[in-house]
Structure formats: structure tokens, C-alpha cells
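Heads up: the structure comes next, in C-alpha cells.
Left out: one protein chain. Kept in place: all the others.
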Amino acid sequence: MLNEQGWLLSLALFFPVIGAAIIVAMPSEAERTVKRVGVVLTGITLALSTVIAFGFDYSSGDRLQFETVVPWIDAIGARYHLGIDGISMPLFYLTGLLTFLCAIYTTKIIPEPGKPKAFLALMMLLQTGMAGTFLAFDLVLFFIFWEVVLVPMYFMIGMWGGPRREYASVKFFLYTLFGSVFMLVGFLSVYFAASDAGLANPWDIIELSQAAGIGTSTFQTFAFLGIFLGFAIKVPVWPFHTWLPDAHTEAPTVGSVLLAGVLLKMGTYGFIRIALPILPEGAVRFAPLIGVLGVIGIIYGSLACLAQSDVKRLIAFSSVGHMGFVMLGISAMNEQGIQAALYGNIAHAVVTGMLFFLAGSLHERYHTRDIATIGGGMLVKMPRYGALLVFVSMASLGLPGLAGFWGEFGALWAARSPAPAIAANWSGLYLGLVIAGAAGTVLTAAYFLWLIQRVGLGTPTERWAAEPLADVMPIEWVSWTPLLILVFVLGPFPFVFNIQDPAVTNLVSFLGGG
Amino acid sequence: MTLIGPLVLAAFLFCVGLYGVMARRNAVLVLMSVELMLNAVNINLVAFQNLKWQDDPVATGQVFALFVVVVAAAEVGVGLAIVFNMFRNRASINIDDADLMRW
Partner (left out) sequence: MEALNYAWLIVALPFVAAGVIAAFGRLMPLKGAEVGLAAIAIAWVVAVMIGYQTFVNGPVEAVEQVFWSAPLGGSVLIEFGQYVDGLTAMMLVLVTTVSFMVQLYSREYMHGEDRFTYFFAMLSLFTFSMLVLVVAPNTLQALVGWELVGVCSYLLIGYYWLEKTNSDAANKAFLTTKFGDIGLVVGIIVLSVGVSAHTDNVFSIRETTELAAAGMLSEPTIVLGCLLIFLGAMAKSGQMPLHVWLPDAMAGPTPVSALIHAATMVTAGVFLIARLYPVFAQSLAVMNTMAIVGTITLFFAGFVAIVQDDIKKVLAYSTISQLGYMVAALGVGGYTAGIFHLFTHGFFKALLFLGSGSLIHAIHSNNMSDMGGMRKFMPVTFWTFVVGSLALAGFPLTAGFFSKDEVLVSAQIWASNGAASGVSSTALTGNLVFWLGLAGAMVTTFYMGRSVFLIFFGTHRGVSAHTPEEVEAEVAAGTLDPQAEMEDLDQAAHDQDAVDDLSQQDVAAGHAGHGSDHDHGSGGHHLPHESGWQILTALVVLAVLSVPVGFLGGFLWDEVGGSTERNFETWTATHLLEEVSYPFLADAHPVDLEELHGGEAEGADADHAGDGAEEGEAAGISTDVTPLAAGADLVLATEAEGGEGEVDNHVLHGAPEFHLNVFVLALGGFLAAIALAWTIYGRSRPMRDPVLHMGGVTTLLENKYYFDDIGYRGVVVPVRDWLAPAASWSSNVILDGIVKNTGGAVKRLADVTYFTIDQKVIDGGINGGAFSAAWISSKLKRLQSGDVQRYAGAMLAGVIVLVVVFAAAR
């Protein structure tokens, strides 16, 4: 069977590292060749991912497939444990796809100061880190991939970013690292507790999940707190979100796309894969808090968006709101909630990734991202581009029939009927969360409509009236079309639900019925 | 003949030489004083050979004194050469002026 070939997964995971080495070995004068080779290499990675996606047995998505287990660091019992299941599959594939599209985009549009060689090499290293996070089933391995991601992204923001890039990159790096420390402490405490409990492989995520809760309730609460901090900063959960607008605003377009598209998902994935099943009792205690923070994020993020004057910063803040829905889904701790959270992840990656592409191209043309300076009339100057902005904005505001809706609706539905252990004490609170979350969708609609009106509609201002502004370029069509198709298809055909379903059912069974 | 005579003479000569070395500022005089001290040593060497160790078949004291004379001659040669050079460079043979090796 193809899906027992563990080496294939390792190859797909580490091929970008090989690719980065190839890129680095090339002469730096041959920029065009470097860019093309970058597209080919990320294309090969995507092809490998596609092979895995085809070999994957979707009917048993609850089982780890393409699994590899090799002893690694004997001294502490860490193992190289790689695999993929229905929860990882969409995220893994998305990582490959987004990186490929970013590589295509980079062939024509690369931010100052150029240097495609370094840029592409970093991007591929980043890809390995991101994909590895979704594939690792050993806590040590997971943590290493988690941290690997920081470095390339730090350099991407720090070198190719906007005017305040040093500040933003350092803030991103340190804030995330700050959370990671608590997470590591949490992991260690889980390890020791699991050792005491006599687990054969106390780092192994699967075994820890199947242990159905280790240690006392108090232990779980504190361990969860540590892990919560690590993941919550990455997500980011309100009020740990302040690194996000800065990082997004300063990051280059491609960096923003990957940041919104994949990096944020690592946090929610961590919650679902690690925090909830390994520490179910702690999770139940924290769930109302997570839900409340999520809903605050929804309302707060939307309100903050209404006040933004910078397009990219606005989109960044919109992420806070969208991830709020994901957290609300997680806080319900039932199948619908987890499904919705994962679906929201994918939809947000596709939609917001696309929005960041658009914001980047906006900057390429207007050389400003200030809404007032642009001043409207984009639909006159660039009708196709404006139409895309409207389309993707509609998806982002959760229009049913497009990608963004199911995550939001599912999260709200799940929050109305949370896991029994939560519902027992917090049913009223959760009803309030549902209503407040639904109210957040109106605010979301408000800022997107206002954005469209101020940027897209009306007549162009004098400053831009005579300016020749190129409509969507071929390279942009190429790199955007897959995302646009996904934005549309994920609405009426929410097939990702089907992929995740067995794995989510399996995972929720670890929560012990709450 | 007793040893006391030559020894007192030698001591006297040495002291004169020592005084010259310590007190004179003229480099040539300093060199000459050094010769005095060397010769005081020679007197002692010869005196002890002849009056104390007459049985020495190889007359070590005499021979040693001869060596000293030769070395002293060489030393004066070198010393005078330095003095000449010093005079040539500084138009002075006052050793107080020769303080290049100072800290």
C-alpha cells in the first residue's frame, strides 16, 4: 500500500531543505534562473504532497498513515515519529500549495532588496518547519519544528519588510519564543507525569492522547496553562494578538500570506492535536475562558478593523476576529466545534492568504496602503482587481456559499451545544457567546463593506485619475487562481469536512465525552 | 714574602678603579678605571699563585692573569669603539648623555 510508505512523507517534508541547499548553491547573479528553479522545487514538493494526498486512505482518516517511527534521542526517549491523518492532511497540503503559489508570485514581484536566492531558500526552510509541525507526532519533534519556523520568518520580515521591519521582526520572534518557553515547560511536565504513569513513550502524542488524561486535575490545569500560553500567542488569541498587526504590516506580501495562511494555524492545530486530547480535564476547565477570549477577539478585532486606515493592518486585525471563531469552536470541545475550527483554519488560510496577496499587489500599484490616500475608484481603474477584492471580502465576511461561512456557522452551532461537561455549568454563558459571535459577523461585514466603499467604489481621486494602474497581471492570475477556486469551492462543496470527519471523531473520543 | 702586601695593593687599586668607574663622567676615564680594577684582580691572581699555590705545575694563576689581560685588551678595543661612535654621533663622551636605554 502506498500509504504505508513512510519514507515518502519524510521526503516530502525534507525536500524543501534539499531545495534550499540547491538554491543556495546556485550563483547569485542568475536571478531569473534562481526564481525559476524555486518554482520548480516548490512544485516538486507540491507534487510529492499530491502523491501523498492521492495515496491517503480517506475512509480511515482517523489512522496515522505514511507513518515512520524511528528511535532518535535515546537518552530522553524522543522518537522520530512522523505521520499524517485526516486532521493533518488539509493543513499539510495547504502548506505545499501556498508555498508553491508564493514561489510563483515571487518570480515577478519580490520586495526590496531583491536577493531572490536568500528569499527562496528561507521560504523553503520555512515550509519544512511548517509542514513538520503538522506531521510530527512526538512532542520533542513537534517543538523543534515549531521553533524552526521562527527563524526564516524572522529573516523574511527583518530583511524584506517595511520601514519598521526590525521592530516587527524582533517583536514577532521574541513574543512567540516567550510563549514557547511556557509551552516547553508544559511539555516537560507532561513528559514526567507520563513517565510516572508508566507510558512506554512519554513523548508520543498518540500514546498521550490514548492515555485519556494523565496526572491529577490540578496538574492538568497548570500544564494546560503553560501549553495554552504557547499556542494562544501563536493563534493569536486576544489579548495576545498585538504582535500580529505589526508583523503583518511590515512583512513582505509572501511573508504575510504564509504567516496568515499557515503560521497562525499551527497554534490552533496545537490546541486540537495536543492541548485538548492530552489534557482533557484542564481543557474543560479552560474552555469557557477560551470561548470568552475567542468571542472578545471576534468583536474586538472587528471593531479595531473599523478604525484602521491601512489596508494591510485592517486585514491583519480581521485575522484576530476570524481566529476568534476558530477558538470558539475549540472551546465547545465537541465534534462540530473541532470540525468548525479546522474548517475555519483552512478557510481563513485560503481567504486571508488571498487578501494579503491582494493587499500586496495594491501596494505594488499605489505605493501606499493608506485607505484615504487611495480614496476610491479602484473599480474604475482596475475593474478585475476590484472585483476580486469584493469577491474575497465577501468570502472573508462569512458569506454563505463561500469558504468563510462554515467555520463561523459551525463554531456558533457547536457553542450552542458544547460538550456535556461544559454545558453542565456554562450553558447560559455559551448562549451569550453564540449571540455575541453572531453579532460579530455584522461588524465584520461592516468593515469589509466600508473598505470596499472607500477603496473600490466611487470615482478615482485626482491623484490617481491619470495614473496608469495595471489591472491583474498574468503572474497574479496564475498564483491566485487556485486560491480563488478554493474560496469558491469550499463554500457549496465543503469536502474538507469529509476528510477531517473520521479523525475528528477519533480525537473527540479522547476527550472522554468531555 | 707574605701575601698581605700584594693584597693590600690590589685592594687599593680596585678601590681606585671602582671610584673612577662610579664617579667619572668621561667615558675614556671610566674605561681606564675598569682597567685598574682588572689589574687589581691580576695582582691577586699572580700573588696567590706565587705565594700560596707554588706547587701548581700549570701555574693556573699566571695563565688566568694572562687571559684577563687579553680579555681586557679586547674589552678596551670594543669600549673605545663605542666611545668613538658615541663621540661621532653626539659630539660628547659624557656618559650621562648616553641614556638611550632609559625607560
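For reference, chains read A and B in written order, and residue numbers begin at 1 within each chain.
Keep in mind that, in the parts below, a residue touches a chain if its C-beta (ideal position, glycine included) is under 8 Å from a C-beta of that chain, and two chains touch if they have at least 3 such contacts.
Remember, it's a predicted structure, so these values are computed and weren't measured experimentally.
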item: Absent-chain contact - pick from A:Pro71, A:Gly114 or A:Pro239; value: A:Pro239
item: Identified contact with the non-displayed chain, of A:Ala304, A:Ile374 or A:Ile422; value: A:Ala304
item: Positions on chain B where the hidden chain makes contact; value: 18, 21-23, 30, 95-96, 98-103
item: Residue numbers in chain A that touch the chain omitted from display; value: 171, 174-175, 239, 241-243, 245, 300, 303-308, 317, 334-340, 379-380, 390, 394, 399-401, 405-406, 409-410, 412-414, 416-417, 434-435, 438-439, 441-443, 445-446, 449-450, 453, 456-459, 492-495, 497-498, 501, 504-505, 508
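Please note the rule applied: only the chains that are shown with their structure count from here on.
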item: Chain A and chain B: spacing of chain centres that average the CA atoms, whole Å; value: 97
